[in-house]
Structures are given as structure tokens and as C-alpha cells.
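Note sheet for the following structure.
Omission of a single protein chain aside, the complex is shown with its protein chains in their original locations.
So that you can tell them apart, the chains are marked A, B, C, D and E in the order they are listed, and the count of residues begins at 1 in each.
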Amino acid sequence: MPAVKKHRIVDAITLDSIMSKLSDSKRTDDRGLLDYRKIEIETNILKDKTNGSAKVKIGDTEVWAGIKVETANPFPDTPAEGVMTCNAEMLPISSQYVEPGPPDEDTIELSRVSDRGIRESGMIDVSELCIKEGELVYSVYIDVAVINEDGNLFDAVAYAGTTALLQADMSKFTIENDEVKMLEEREKLPIKSLPISTTFAKIGDKIIIDPNADEQEIATARLTLVTDENGKYVSAQKGKPGGFTFEELKEISVISKEKGEEIRKMIKEAVNNGA
Amino acid sequence: MPAVKKHRIVDAITLDSIMSKLSDSKRTDDRGLLDYRKIEIETNILKDKTNGSAKVKIGDTEVWAGIKVETANPFPDTPAEGVMTCNAEMLPISSQYVEPGPPDEDTIELSRVSDRGIRESGMIDVSELCIKEGELVYSVYIDVAVINEDGNLFDAVAYAGTTALLQADMSKFTIENDEVKMLEEREKLPIKSLPISTTFAKIGDKIIIDPNADEQEIATARLTLVTDENGKYVSAQKGKPGGFTFEELKEISVISKEKGEEIRKMIKEAVNNGA
Amino acid sequence: MPAVKKHRIVDAITLDSIMSKLSDSKRTDDRGLLDYRKIEIETNILKDKTNGSAKVKIGDTEVWAGIKVETANPFPDTPAEGVMTCNAEMLPISSQYVEPGPPDEDTIELSRVSDRGIRESGMIDVSELCIKEGELVYSVYIDVAVINEDGNLFDAVAYAGTTALLQADMSKFTIENDEVKMLEEREKLPIKSLPISTTFAKIGDKIIIDPNADEQEIATARLTLVTDENGKYVSAQKGKPGGFTFEELKEISVISKEKGEEIRKMIKEAVNNGA
Amino acid sequence: MSENNIERISGRAPDELRNVSIKAGVIKNADGSALIEFGKNKIIAAVFGPKEVHPKHMMVSNRAIIKCRYHMMPFSTDTRKRPNLSRREIEISKVIREAVQPAILMENYPRTAIEIYVEILQSDGGSRCAAINAVSTALADAGINMRDLIAACAAGKANGQVVLDVDDQEDKTGEADMPIAMLPNMDLITLFQLDGNLSKEEFDKALELAKIGCNKLYNLQKDALSEKYFNENNKKEDEE
Amino acid sequence: MSENNIERISGRAPDELRNVSIKAGVIKNADGSALIEFGKNKIIAAVFGPKEVHPKHMMVSNRAIIKCRYHMMPFSTDTRKRPNLSRREIEISKVIREAVQPAILMENYPRTAIEIYVEILQSDGGSRCAAINAVSTALADAGINMRDLIAACAAGKANGQVVLDVDDQEDKTGEADMPIAMLPNMDLITLFQLDGNLSKEEFDKALELAKIGCNKLYNLQKDALSEKYFNENNKKEDEE
Partner (left out) sequence: MSENNIERISGRAPDELRNVSIKAGVIKNADGSALIEFGKNKIIAAVFGPKEVHPKHMMVSNRAIIKCRYHMMPFSTDTRKRPNLSRREIEISKVIREAVQPAILMENYPRTAIEIYVEILQSDGGSRCAAINAVSTALADAGINMRDLIAACAAGKANGQVVLDVDDQEDKTGEADMPIAMLPNMDLITLFQLDGNLSKEEFDKALELAKIGCNKLYNLQKDALSEKYFNENNKKEDEE
């Protein structure tokens, strides 16, 4: 049964340091409340076995994403639509707090929130992932590995997954005499939008962005908000056993859009530079 | 490995009270050794998502049953027969002794005995559950949830499952030009018999019917015996690490038929009133 | 996670006895360092439900193998090849150190090494296990049960599996008007070679063959080497957290071939006598 | 809500809830329980505890721990659900636990566990919000010390219009769903999710609508609790 | 059984068992064991214990606990059985344990576990009854203190006739199967199951037939145990 699990231990000195800095509206690494750590994005890092890949670092948090595009039978109720699956995995190399084994509730939440961000934004047009209606469609797997954990996995996983999708390509198929044939050519995935995730945390009455692992641990509440290229809100998830006021939510919704635009530029640039 | 598990704790006062009453051939609620508690049956309680449903209370024991009729491929060795599955689930809301998680051996036994009672009695004519031989058949799921546990689940689950089956209906299909088409009309399931389960327990040398949770816990042996409308014995299961004498078994077999007829009337009445 | 598990306990007296005998180049049962215990092979012991079967005893180690030949769809990438699966199971009756439940890493290794020995030697010609290309092939299951455990399971499982394969037969099929039909006749499996497994252990600086359970437990390293009828090495597996020198490996490779030829004769004789 | 609104499929006004009924104390063996009918949702929540912690290593010395399981019966959905817990059920179990935990005075019950079980017997849109209202009522029914009740309700967008409490049918063509839980007296939003597509203006409007819905649910919970209390006292008087 | 009976497929008389042989002490590493061949059934039962209890929390202070696993090898059935324990195997493990437990003087072994393992190497009709006879012999072979041996046999109905010990082939067209286990000296039926269709008269007759069968199995168990004892003593004498 999903339940309380062992959590990261934040020692008293770290706790004091975070709190005293916050009272000056600063973070332990001296960034502001609403500043991201340094974001580094690299594409095509696993070029031999994937259709697309990306490495993203946010501070000391590091994740790798790989895209596999395979073919599959469509689901009976959506015969003309391809399939998309996003899955995040916490590797035990990433932290002493991660145990190997089947995903715990935190990892399941991480996977499902990442999946929804991509799905609900309509980033991939699944109707263009149909090869032969009712028979064969593309199946796009987005797998993201957490390599080193220092907080804000929701954003890191989202950035790596979407960057890898932007970089990916796939085989082209044609239908001749009712038979599916694979062509030599390759094509890009049918990308329609680039959703950007932004994650906030609440410590005391302060709202911060991009929490590191210690901040995340002591925060009472976390909020991930995803916006698309048209400035629409497409997905959100509150986490941790605490809450936000209505005013805080409205404030966060404004900042999320601003930060989202900055990061969207960074990702596009990284993909263009890598290509 | 199936093994001894934690059991209900019956305190000394309850135990004394049960035993002293039994020595007067009475139960703690003053009913006789061979009296059922009050049985309440209600049909069509989950009308929006099931094909049939029923709630059964025997004293404080409460179970809910829902029928889902879906279509499936037949098994290769029975191409002209539909499929029937009966499954009981112990919800953790039903008792402090129930843990959430995969079914333990007691729950597996409960499911399998309920399933056999319906199956062996020929209650459902599976040959009439064929839509198109070798291709499409009806698949009838009988799922029963234990909502509150106070003993005699074998009977409660059986009554709820069979009552819901009697009340259920399903889509009608026709075959036009070798293609299966669903019709607007609905029809009743092909019910041929109404098996009735009766459950006995042995405490000391007394045989009682419809044991409550405390009686069941202290009993040395339990026997569930199922009879059909023609007075035939169709299914039986002894439980608990003790035994019955031959004489006791013969005595039980007589009572089971009598009680079965009474309860069969109650169920039919409840279904007719509900329709 | 695969990890250290509870191991057999070898008491001090047994340990002393093994070591003092070894210093005289003898074993506790007075055989030489490179002598097998008595090997007993019996075929066709489960004739009512299997396609072939064998019982093998090496000293007090006893295993039973049963072959089931069924039909299945071929794998998409090998449409004209049959399927072969070898699986070993440690029954809890075989030793107080075996727990019932899913296979642990030792049992998985045992299964996989047995499987590879048969597979890599080309013992079964999978291309002759095709009934109808792309549609129907034979699926050969080799299941081996460990009944009593006294060391050297790698060899015992291999001998029982290969002996049962040699003894097995299967239904014959023909294709008439594009339809598969089963014939009355039966035929032998397409056997091309008889690989023989030999297992060595290292205690101190002594290399012994066919270790019993106590010897195996105190050994620092184990080596299973499989040779085919042409004297080729087809499979090997080192086990236990220790090692061999290059010289020891070369020495073992010579002995393995010699012993393999002896045991190959024994198996062939047992199969001929049994038929 | 006096604007010129488009008619909803259900015929409801934009700020109108489906029919809701809550009944406290429905499970005899539980320490607290409630049955909620919310549109076509039929959900029972039950609470056990404070009780001993198993396994022991999960015990916390200065407060209770909260366990929560959200579970759908196989017959609760349009197509039969397989009995094992899905990833969706595991996630919802987590967000429900995190939504109700801030209301519980956990420090009053050190070294104990409070177990919350949600059983979906019939599902409709908004089952997680419906469930939270049942859980809140069941916690109060169990006599667990609480800072506030937890009220939950979703707002969303259907047919181009921001509306309260999207149901199953609206959801099929719906553009957004935003479930919210809050502690009304503390102005604290403890569950917040969104799937769909909302402009900034719609986002703010949906928030306001959801707040209205939560307040209604808050009152329905209080009614259910006082009805049970009243009935019990009546019974006791009758017995005296 | 002097009535005018219909011939059985097997050619057996209505009250005739299949061929049965029992051998005690077949597994060197077990504390007790037996191999039974019962028609085409080939089954080994082995007993370990009394031994330490794992996990510890299952220990009972004033008696032994009994564990039992009934398991079929993949090659034991007509179609290969998948290796993992099926629901059927779990149920049969339970009914076997509950059938033999009343015979064991558990209070003689406080704080210990007695483990019973049944391995079906070749299956035929009536494998659970065959298994119980093997378990009983293995328990005695292990020197576990017992009130009585447990004898098991099924009666049933095939071809319209009540008969003893229905086999695989009869079962395919059989109308009923009623496996029974009993402690013969205590007139106690400790396993009782039924699937099929029996009138009251047939039910009583099947009970009587099963009793006859159990008595035969009881004697076969005793023979197996004394044969092993005799052989061992002979061996010892030879060695002396």
C-alpha cells in the first residue's frame, strides 16, 4: 500500500542555513527565490541505439532521456492513433536514498506527471503516428533515467524528455498493394508544441522556484505547472502534505509563464545547435 | 507459501459467552443453533456501470456484487462456450484484520468455492453464451466485494453473486454477412438453476449454521454445502483444521436442503421485487 | 536485488575431514580428486504425461527431467525455427536450505547455464522444429526438478535434460491444402550432438571434479565446462567469489574432454537400454 | 454567475454541482466511515486508527503516520477493471493522502498509524474529489482531531465554458479538468491538479468556481456529521 | 457391492481402487518423506521439522505451526503447467494442511514449524487425496507425534454410477467427485470437497464408499512404514 517512506535527512546546520538565507530572500547558493540553477542541455548523446536522446543538468541534478520509436498494433478504440508512453526511472546510482526495485509511489507520480505534461499539451500529434489504420501505428517510448539527484526532478525529466523528442527522428513507411513497406528515408516526429514545466516549493511563507534536494525535503508543498507555447496552462500537480493559498497559486501561475518562455528558448537553441 | 496467518482475536469474555449459550443450544444473539441471522437482499444497486448488481446483508456481514458482461475470444478447447469468472475481494474497510494487497489463501479459497458453486450447479448455460463459434463469446465477470465482515462470507458472497446474475441483462448480438452486430435489444443471462450455499460450523460437539465472525474463529471445522433446485448436492468445501464425523455430515446434508429452499425463495422474491 | 543469501553451513568436523583428506589427494568418500561419484541414469520414468523423461543420480544428488513438446507461433525474427526452453527448479523437498518461491539467483544461473549448454552445442536443430514457416513451430520445454541436493547440480541437471531429450519423441505433422494436420506417427527430436557438462571446484590449491554439497560450499571457485561430440568447448561458467589461474584453466580443459567422453557413453547406453 | 451561459449537457448551471449525498458511519467494523454519492460516483471511505504501526520501522516518535489506499472495484468502471492496483490508483492514493494530511493533528497521536481506505464502487468524473469528501467525513466520524474538514471539488472547461464539477460525459469532450481540495477555514489548497488547456483568465475563473464548490461540499459534510450525531443521540434517548 | 453394476472404463469394480504403491523414506535430505504412485499419479511428499520458525512473528508459544505447499511440476500435466503457483495450488495447499493438522500433536512441539512439501511429478485424477496419503506417511516417517494416520480417497459418480476413486479418464465424463480425508481411528473427516451432482442417496453412498477406500489407504500406509522400518533394521543387523 502506498504509504510513508524513508525520506532524505536534512541536518540541522543545512536547515538553519536554508532558513536564514530565505529570510533574506536568498538561497544557500546565493540565487534569488525565483532563479533557476544553471541549466545545461545536450542532445544526441546516445546516438547508436535511440531515435533521439538528451542529457539535462539543473545544478547537480542530472537526467538522461532516450526515445525509442517502434511499431505496434493500435488500441481498438483509437485505430488511427499512435501510442506515446513516458516513463521515468530513479537509478540507484543517483542517490543513497534510492533503493533498486520496482518504482515507488514518488517515481510513479514523477512518470505520470511527466507523461501528462507531454500528452495534455498535444506536443505529439498522435493522429500523425498512424501507419495503417487499425493495423499498424508508431509507438513512441520516452524513457528518462535519473543519474544524479539534487531536487526538481519534475522539471529535469520534462526538459530531457521533450528535448529528446524534438531531436528524434523515425523510419518512414509507405503502403503498397495493402502491404506496409519501410522506406530508406527518415522523418522527424510530428511535434506540435513545446510544453515547459516549472516547479515551485513553499518553505514557511516563501515561494521558491527550482528547489534543490534539501529545499524540496523541508518544503511543505510543491507545485509543478506546465504551460504551452500559446501561454496556456496544460498540466499541474501539487505534491507534499501541505498547501498553497489561492493568492500563492495565482502568483505562481504568472511566474510559470514567464520562466517557461525563457526555458523554451534554451531548449530550442540546444536542439538547433545539436542538429 | 500458503501458511498460518494472523487470525481474529476472540477475547475470553466473548468466548465464555458463546460457550455458555451453546450449552443451552442458543447463540449470543439468542437465535437457535440452526437459525440464520436476518438476511437482507437488495438488487440493482450499481445500475450505472454494471449489467447487474446486488447487496446482501447477513446480520452485520455485508457484501456487494457487480456483474460485467463483456465479449472475448473463446478458449481454443471450448470454441462454442462462453466464459464465467467469479472473484471475491476482501476490502480493507471490512475489518481491522484485513490487509490491503494481493488475495491471501483464505480469499482465494472464498473466490474458488463461490466460483465452483455457480459453475458446478450449471446455473449459467455457457453454451448459450456463444456469439460466434470460435470467434466471439460472452465473458461474464461476477465480482463480489466484502464491505463489512461478520462471518459466513461463503454464503453472503454466493447469495450476492447469484442474485446479481439473476437480475443482470446483456447486449444481444446478431450475425449479418459473417459480421457480428450489436442490437439495441437486451436480454437476460441464460440462467438454468439457482444454487444455494449453506454454511455450518462445529464448536465442541455442536453444529451451528451461519456462524458469525467470533463463532467462525473458535470453530474447529466449517462446512459449506451447495444444493440446486432439484435437491441435488452440487458443491461442498470443508474448512479449518478440524473435522466432522460421518453422522454429522449426513445430518448437515439434510438441513442444508431445507434451509436452501427457504433462502432460494427469498432470493427469487428479492429479484422479482427489484425488477 | 541479487545479493548475498544464506548458505549451507559446513560444520568444523566436516571441514577438517574434507581438508585432511584433500591433503592426501582424497575425498571424504575415498574417491580421487578427479573421480565422479556413482552416476545412475534411468529413462522414461514419467511416461504418461511427458514426451520424454529421465532420472539422474550423482551420488546423493537426484534430479528428474521431463520434456514437453508443444506447438507455438514462431518468433517474428526466426519464422522458420522452433523454440527450446530449459528450466531448472530447486524443489523445497531437496534440502533444508531451499525455500519455496520464485527462483533465486543461484537457480536462475543453474537454469541459464543448462539452457546455454544445450543451445550453444547445437544439440537440437531448431530449423527442423518448424512445422509451417511463420505460423507453427514445435516448442520444446525441458523442465528439470532437483529432488535431492548433494552438490554438482550443474552436471546432474545437464545429464537429466539431455538424456530425456534423447529419449523423447513428438507428434508428426503434415500440411495438406495449406492446413496443418497431425499424423498418427511419432518421430524422434532432431538431435545433432550430445554436449556433456563437467564441473570442477577449487579448494585451497586443489582442483576436484564433481564436488558434493559440502565441498561446493567451502570451495573458492567452481567451473562448469561443456564439450560436444567433436571435442569442442561449447559453453563454460565460472561461479563463486574466487578464481582460477590460467594454468588451472588449461588443465581443467583437458580433463573435461576426457571425462566428457566417458559420461557421453554412459548416457547413450542408458538411452539405448531404456528404449 | 449571471453571464449569458451556454447550456451544459447535463442541464446544470455553470456553477451547479451534481447531486451529492453523504452518509457518515456506514461501516460497523471501521472506526469511522462515510458513503458519498456524487453524481454517479458511489464511494465508501473508512478510517482505522490511531492504531499500532506495522511494520514497526515506519513508526515516527512524535506524530502519527497516515496511510491511504484509493482502490476501484472491478465493476466500478465502464470496462471491467483488473483487480490489481494500477499506477493511476497509486498516484491518486498519494495525492489524497497529501491532501488530507494537513488537516490531521498528527502530533496528537505519536507512534501510531491512521489508515484510510477508499473504495470506488461506482465511478464517474471527479472520483478523487468525491473520495476526499468521504475521507474527511470518515476522519471526523472516527473522532480524529482535525484542524479543519477537507472539502474537494473540481472545476474545468467544457464546451468552451469554464464550469464547476465536470462529469464523465462532459469530460469526454471537455477541454480541461482542475480538481482541488482545500481546508476552507484556513484558505489552504492541499490538492491541485490540472489536465487540459486553460488561459490565464480561465485558470483564475476555474479557481474561483472550485472554491465555491468546495464550500458547498464543506457544508454537506457538516450536515452528514450532525445528522449521524443527532440520530445516535435520538437512539440513545429512545433506549433510555 | 454385490449389485448389478455397469462396467467402468477402467474395468475396475465400483469399489475398487486404482493400483497404489507407497514407499517411505525416499528423500535423504528430508526428515521424512514418501513416494506414492496412485494410478498414474506420481507424488513425493517431504517433511522438514520440527524446526525454527521463519519469520519469527509467526511463532506460536504453545504449539507448532504447520506450513504446507502443494506444487505441480510443469511436466506433470497434459499441457505444460506454468512454473508459478496457481490459485488452484494455493487452495489445495490449504485444504491439505487443514486435513492433516488435526492428526499432529502440535502441542508437543511449541515454538517450532513443521513444513510439508508436496511435489506432483505426474498427475492423474485424485492427486490431492493421493498427496495426503503421502504426507501422512512422510509425517510418520519423520517421527512426528500423531494421533492417527490420515487416509484419503475420493468417491464420485461416473456413467450414472456411484464409484470409488474416479480417475482422470472417468472424470472427463464424470458427474461428481467427492474427495475425502479422514483419521480412521477417530472417525473424523478432515477433508471434504464435492463438485458435481449427487442426490441424497448418492451422497450417502459415496460417503460410505470413500470410507472403505480410506481404510484401504490406511493399511497401505502402515505397510509402507513397517517395510521401511523392517528394511532399516535388517540393514543394521547386516552391518552388525
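Just so we're on the same page, a residue touches a chain if its C-beta (ideal position, glycine included) is under 8 Å from a C-beta of that chain, and two chains touch if they have at least 3 such contacts.
Note that the structure is a prediction, hence the values are computed from the model and not measured.
Asker: Please identify which of the visible chains the hidden chain touches across the whole complex.
Answerer: Across the whole assembly, the hidden chain touches A, C.
Asker: In the whole complex, not just what's shown, which of C:G32, C:G101, C:G134 or C:G243 touches the removed chain?
Answerer: Final answer for the missing-chain contact: C:G243.
Asker: Touching the hidden chain in the complete assembly: which of A:E42, A:E89 or A:E229 does that?
Answerer: A:E89
Asker: Which residues does subunit A use to touch the chain missing from this display?
Answerer: Considering the whole complex, subunit A reaches the absent chain at 46, 48-50, 53, 60, 64, 66-68, 70, 87, 89, 91-96, 100, 102, 141, 143, 145, 147-150.
Asker: Name, in rising order, the residues on subunit C that touch the hidden chain in the full complex.
Answerer: Where subunit C meets the chain not shown: residues 1-4, 105-106, 108-109, 111-112, 116, 120, 220-221, 223, 225, 228, 231-246, 249-250, 253-254, 257.
The criterion applied here is as follows: only the chains that are shown with their structure count from here on.
Asker: By C-alpha centroid distance to the whole-protein centroid, which chain wins?
Answerer: B
Asker: Would you kindly give the rotation angle relating subunit D to subunit E, two copies of one sequence, based on a CA superposition and rounded to a multiple of 5 degrees?
Answerer: 120
Asker: Of the pairs B-D, C-E or B-E, which one shares over half of its contact pairs with A-D?
Answerer: From the options B-D, C-E or B-E, the copy of A-D is B-E.
Asker: Tell me which has more C-beta contacts between its two chains, A-D or B-D.
Answerer: Looking at A-D and B-D side by side, A-D shows more C-beta contacts.
Asker: Rounded to a whole Å, what is the gap between the Cα centroids of subunit A and subunit C?
Answerer: Spacing between the chain centres: roughly 48 Å.
Asker: Of all the residues in subunit D, which ones touch at least 2 other chains?
Answerer: Residues 69 of subunit D touch two or more partner chains.
Asker: Quick check on subunit B: which residues sit in contact with 2+ other chains?
Answerer: 1, 100
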